[in-house]
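First up is the structure itself, then whatever we jot down about it.
A protein chain is absent from this complex, but the other protein chains hold their places.
Let's look at subunit A:
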Amino acid sequence: MVTTIDAKDIRKLVIACDAGMGSSVMLAGQLRKALKKQPVEVAHTPVDSIPPDADVVVCHRGLAERARRGAPDAVIVPFDVYIGDPAVNQVVAAIKDGGVLSV
């Protein structure tokens, strides 16, 4: 299980939810805005079809196990609440400021 990644190696950030149509789109929109000036692609997908080139996957804790199975090479960042979750803020901060992202 990959749990750390150097922030400058993050090229693709995937937000995953059950269907990839609802909450992940919402969160991806927010992160896209927050990371507009960063060289990071923000995508949203269903948790069962996370693309293999994803570096970091952000999903709700209740879906984390499925995400790990589908994306064994990515850092999975589970979060608990959809608005202002510290885990999500940590990802944004790491990408903006550099350093190592660990979960």
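Simple rule for what comes next: contacts are C-beta pairs under 8 Å (C-beta built on N, C-alpha and C of every residue); 3 or more make two chains touch, one makes a residue touch a chain; residues count from 1.
The definition used in the following text is that contacts and distances are computed from a predicted model.
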| item | value |
| --- | --- |
| "Lactate utilization protein C", "PTS system mannitol-specific IIC component", "Branched-chain amino acid ABC transporter permease" or "C-deglycosylation enzyme beta subunit" - which is the UniProt name of the missing chain | "PTS system mannitol-specific IIC component" |
| Touch with the omitted chain, as defined above, among A:A7, A:L31, A:V57 or A:V77 | A:V77 |
| Positions on subunit A where the hidden chain makes contact | 17-19, 21-23, 26, 46-48, 60-63, 65-66, 69, 77-84, 86-87, 89-90, 93, 102-103 |
